[in-house]
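The other protein chains are all here in position, but one chain of the complex has been omitted.
All chains are identified by letter, namely A, B and C, in their written order; residue positions are counted from 1 within each chain.
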Amino acid sequence: MTELENKLMMATKLAARGRVSRRDFVQLAIATGLTATAGNLLFAKALRAEPKKGGNLKLGLAHGATTDSLDPGLYYDQFTGTACWGTLSNSLTEIDSTGSAVPDLAESFEPSDGAKKWVFKLRNGATFHNGKPVTADDVVASIMHHRGADSKSAAKSLLEPVTSVTADGPNTVIFELTGGNADFPYIVSDYHIPIMPKKDDGTADWSSGIRTGPYILEKFEPGVTATFKKNPNYFKSDKGWFDTVETISIKDVTARTNALTSGETQYLHRADLKTLDLLKQNPNVVIFEVTGYGHYIFVMNVTQPPFDNPDVRNAIKYSVNREEILQKVFQGHGTVGNDNPIAPTVKFAIDPQPQHKYDPAKAKELLKKAGLDSLKVDLSVAEAAFTGATDSALLWQESAKAAGIDLNVIREPEDAYWDNVWLKKPFVASYWAGRPTCDWMFTTAYAADAAWNDTFWKNPRFNELLVAARAETDDAKRAAMYAEMQQLVHDDGGLINLVFNSFVDAHANNLAHGDVAANWPMDGMKIAERWWFAS
Amino acid sequence: MSTEKKRTKGEILLEMKDVRIEGFSDDKWHQIVKGVDVTLKRGEVLGLIGESGAGKSTLGLAAMGFARPGCRISGGSIVFDGIDLLKSSEEDLRKLRGSRIAYVAQSASAAFNPAHRLLDQTIETALDHHILDRGKAESDARDLYRRLRLPNPDTIGSRYPHQVSGGQLQRAMTAMAMSCRPDLIIFDEPTTALDVTTQVEVLAAMRDIVEQFHTAAIYITHDLAVVAQMAHRIMVLRYGKEVEEAPTREMLKSPREDYTKTLWAVRKLQMHERPSDDIVLRVHDVTASYGGEITVLEHVTVQVPRGRTVAVVGESGSGKSTLARAITGLLPPLSGEIYFDGKPLPRTLRERDKDMLRRTQMIYQSPDTALNPRQRVRDVIGRPIQFYHGISGQACDRKVVELLEQIELGESYLDRLPGELSGGQKQRICIARALAAEPELIICDEVTSALDQIVQEEILKLLMRLQEETNVSYLFITHDIATVQAIADEIVVMYQGKVVQQGPKSQVLSPPHPAYTELLLSSVPQMDPDWLTQLLAARSARSTRVPA
Amino acid sequence: MTAEAGDIRAIKARRGRIESAWRVLKTAPFSAWLGMIIIAIYVFCAVFAPWIAPYGEAEIVGNAYQPSSAEFWLGTDQIGRDIFSRLIYGARNTIGIALITTLLSFAIGGTLGVFAAIHRGGWLDQILSRLVDALMSIPTLIFALMLLAVFGKYIAALILILALLDSTRVFRLARATAINVVVMDYVEAARLRGEGLGWITMKEIVPNIMPPLVAEFGLRFCFVFLTISSLSFLGVGIQPPTADWGSMVAENKSLITYGNPTPLYPAAAIALLTVAVNFVVDWFLHRTSGLRDEH
Partner (left out) sequence: MHPIVRTVLQRLGLGLLTLFIVSIVIFSALEMLPGGFAEAILGQSATPETVAAFNKEIGLDRPAIVRYVEWIGGILQGDFGTSYAGAGGNIKRHVSDLIAPRLYNTFFLAIMAAVIAVPLALTLGVLAALYRNSLFDRIVNSVTLTTIALPEFFVAYVLMFFFAIKLRWFYSLSTVSESTTFLEHISRAALPAITLTLVIIAHMMRMTRAAIINLLASPYIEMAQLKGIPRRRVIVHHALPNAWAPIVTVVAFNLAYLVVGVVVVEVVFVYPGIGQMMVDAVSSRDMPVVQACALIFAATYILLNLSADIISIITNPRLLHPR
């Protein structure tokens, strides 16, 4: 350990007691060879040791609409997710910073019968905001809220495999599934499935806003703001530090940035990548970047020529210069994709080999193997798929020329892109927000019969493995199976994964936190529960 | 304030010497008034007479030390009651205006602010200059209204300008000018916009009040007969220079300069009537109205003989222009028939064929609005030739040149725009446009009333010559008896939509007259300084019944 | 007359027109001259953009946000394109699009307006006037947003929609002006002559409603790129990488709050042109209205 590193360690300890300013600390960190960002993170880490109570947290969120509702089945963006779930509510489980599902309102959960049956034990002492204790009946009612023929819940399909949910006494809930699913605890961590009090008629009471979370709802104006005050009876004593929380919908990124820099908010959701360097220079602001599960992709319909030939697919995969696109379109905020939909932070993720790097020679060779000298294909894009889709496609168009591939970029209308283009046209830009488990991601988009199998890829071996891995409770065996499946998608699938995008946010430098979860932005949308104000 | 200010008659009030005024146009300053001397004594009325462009209004305003936007007083001296106006500050001049020198504008309906009541406008200067307090000013104004013989003098002041008639407005404006008992009033063509019968009353009222208060006045007009009633002395202006100046009677009796003589030459233009039975146009028992509500023509029957001129005379609102609209088909009559050459004309314009339209042409009062400002003379005259006769190209051009020569303008006018022509020239172009159709009847709607006297005469002469050459008939609509005397063969007198009297000129113009014709004829100012006095005396003696 | 003489006369007439135009220009005040010179420079840039601009419209020539230097006069933008070059190309796109839009809106609004004026009070006039009222009472931006969603974000659709929405104002002006002209004696004279509607419209009415329409043209022309800029702000304007000033301001708007001048350049370009056009229009209106100033 060098002298500088020693000093840094000392400083870290001092910082934890609030004795060293951020500026001094970061300068020291830079001197030891760390970047300023890393220094900032280290400083935040140092501060973490002693969370403090108090303060009014204001979050500037990029989402929110007048159509927002307290109905959890209709939470459809990160405004309702952060405000009406992460701040207000709890699910049975939550995802922690390691990407694992851990108990939240549940105290514990146990699988049996090849993961076809799950028993959840509830915490003792957890109460709703009105003082009523949380019981198994409330959980059942909350789950049933999403089920039924005329349910419009976004979690409806998620809970499709559940055949029954029953209360066994006041503190135990039993789920029966159609097939084994070792990842079921992940499913019930979803932000659409918070636990709500049961009403007299047996249904869940979603409209009152009475939940279990660290903050109590004071006011909710859809599309504008939601305000909360501290829940004094919260069942976790080491969470929920702020006195009040306000989530404000600020759709314009410049306004959002100004709100942070002028001190009106302490958190900036979705920073403007273009001006990030300028924002970095603000001493009161910390850039907060987390690589998540979401990925920007192009998908080929493998049932349609010429994409029905795996060599053509691979030739196309080698003609993309992902690194260039990452740097030019996304300013480096992300990780290049390797045609694997599983993010590196997800359990069981691998990095399939060979890497799909830009290699026009290889692409040409593959084309030749498929009996083609050149290739001309239409690519449908719109910014609705993901911001930067058009620019990415245009850059790709340039790089693909060297591989003898002529990409014809078609700009589709933004509105109803998901209805009219995605799943309809053979080669389109798309986006997956990602899922916290391999099974969830694969079941959603790569299983042969999945409604959203946007590559129309039906690989028998893959589908066999998918069912087997789901019910397997031995981690080592599952790891092997998921590795093989990822390799299969990488080698044979119709997916071109450009990049895993980062959540690039920023916050005031007096805001502190521990290790952050990567399943959603804002510490898994639980920033209000997990973060605090340092002095 | 009272009228008891020391006013010594005979003392010199205003002395203008070698006054030069310039106007800005075409990127240059041009002299409008080129060195004129005016001397005015207290209580004296000076008549300024001349055609438009003579600089008489500009000179009148200069007497107030005022130049219109785009004009400037560039030389000479103007001394009013010992004050050199050209050396006074704008603020001093402002204090003088309205209180010591007042102004009566040509069109009272335009010069009264439509947004304020008459009384408020009448006393505005007196209040603003702190000459009177409101109560005194108002009662004084009512007194002035009474002296000017305005109806309901106590309440008329609470009316807005649009609620009273033109003649009353003109008198109210005189009251406004009088409100501070100025030493000098500038009357700028105060009766030009009025009908003759109204003009008499206004002239009388103005003359009386000026005499009552011994106010000096400059009376600006183009009408010699009018100025003869008002002024002690007359000055004739032309092209910004003085032509001659003399006491009124002397000037009327023996004008020295040729130009002065030509000013009333039109009154000598006389044509003997030519009887004819060959009827081109017969309007039979026509009744017409706008929107079916107000009847503006009632059972009118008029005949126009071929190659002859029928004059339709009447004041504004008499329905004479409506008659023209009915004949042209613009306003289809409710009942009655119109025969052209013995054959009935379809009622509406749309039903008439091209040849019917060709045979009747129209010339308008204002050549400014009758000519498209964006069309060159070539196109204006060429279009009817092309349209009716199908002649185009060089043949058409030749024909246009012929017509231009016929109206005493040359080939050089071919490419002019209306904006580059004088009023008289424009009216000639309108005549040529009508002639180009080779019509049998031309309706002339007040074609000379917007023109200067000398130009009027030329136009009338031209029309008469053209009638001789082409045997065209004229339906001549006018309010001016002098014009009628000059060119009519037959006269139709109209009043409130009805024909009051009609017949050969000699018969209509000689007594006995029906009441309205009598009023109309007697109201025409005569070139006699005593005319107004005698007329008023005669009227009060006979207490002529004025049709309401 | 010989053909030659005709030619000479035509030349004379033409020369006369040029001369009189020059005479008129000489009387123009300083502000009008300034305006005309600025407009001329803009038009020059628009026409000769590829020859003037040092780099291509969408060419990436350096790193992002380079400050101004000898190499990049106004620096580079968010992905390293030369801002100066984009400004010059922007002149071409902005002025081109605005011009086509305005011409189209005048073609639609002007024609219908004159038509409505001639048939004043008729059913056609009533229908058109109601429709225009309705369109004017719907917020332009939001309506444009909706229509763009319906028809797609193509430049052609943008032009067409803006032209249509703008034509409502043109319609009103054309109708109001034409109503004053329709009652003129020379129009009545043409009707009495038996002229057809088309001839009366084209020869008698249209030339006389031109001055206010031309003035309005200048103003509406400027507002088109402001509208496009607002639409870009809301995400539906001209799509990248086309350089257009409105979109350039919108694209770099967030820099304003860092005090960075990048968005200032296109904004200034718009503002300068608008002010220039207004100077000329003011003078033109002043001239045609015949109003005299005090000297």
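Quick notes on this structure:
We take it that contacts are C-beta pairs under 8 Å (C-beta built on N, C-alpha and C of every residue); 3 or more make two chains touch, one makes a residue touch a chain.
Nothing here was measured: the structure is a model prediction, and the numbers come from that model.
Every visible chain touched by the undisplayed chain in the complete complex is listed here: A, B, C. Within the full complex, the residue among B:Thr39, B:Ser52 or B:Ser107 touching the omitted chain is B:Ser107. Checked against the hidden chain, the listed residues C:Ala21, C:Ala107 or C:Ala134 yield one contact partner: C:Ala134. Considering the whole complex, the residue from A:Pro170, A:Gly202 or A:Gly223 that touches the absent chain is A:Gly223.
Taking the complete complex into account, A:Thr254 is the one of A:Gln78, A:Thr135, A:Asn181 or A:Thr254 that touches the chain left out. Against the chain not displayed here, subunit B makes contact via residues 61, 64, 66, 68-69, 94-99, 102-103, 105-107, 110-116, 124-125, 128-129, 160, 162-163, 176.
Although one chain is not displayed, subunit C still touches it through residues 31, 130-131, 133-143, 145-147, 149-150, 222, 226, 229-230, 233-234, 246, 249-250, 253, 256-257, 259, 263, 267, 270-275, 278, 289, 291-293. Residues of subunit A that touch the chain left out of view are 65-69, 71, 73-74, 76, 150-154, 156-157, 206-207, 219, 221-225, 248-252, 254-255, 258-259, 261-262, 264-265, 413, 415-416, 418-420, 422, 431, 451-452.
As a convention for this text, only the chains that are shown with their structure count from here on.
Taking the mean of the C-alpha atoms as each chain's centre, subunit B and subunit C sit 45 Å apart. Averaging Cα coordinates per chain places subunit A and subunit B 89 Å apart.
Once the centre of each chain is set as its mean CA position, subunit A and subunit C turn out to be 48 Å apart. Multi-chain contact residues of subunit B (touching two or more other chains): none found. In subunit A, there is no position where the chain touches two or more neighbouring chains simultaneously. On subunit B, the positions that touch subunit C within their shared complex are 24, 26-27, 69-70, 72, 328-330, 349, 352, 354, 357-358, 360-362, 364, 366, 369-375, 383-384, 387-388, 394, 397-398, 415, 433, 437. Put simply, subunit A touches subunit C in their complex at residues 253-254, 257-258, 261, 272, 274-275, 277-279, 328, 331, 390-391, 394, 411, 413-415. Chain contact summary for the complex, subunit C toward subunit A: residues 60, 64-65, 78-79, 149, 152-153, 236, 239-241, 252-258, 260.
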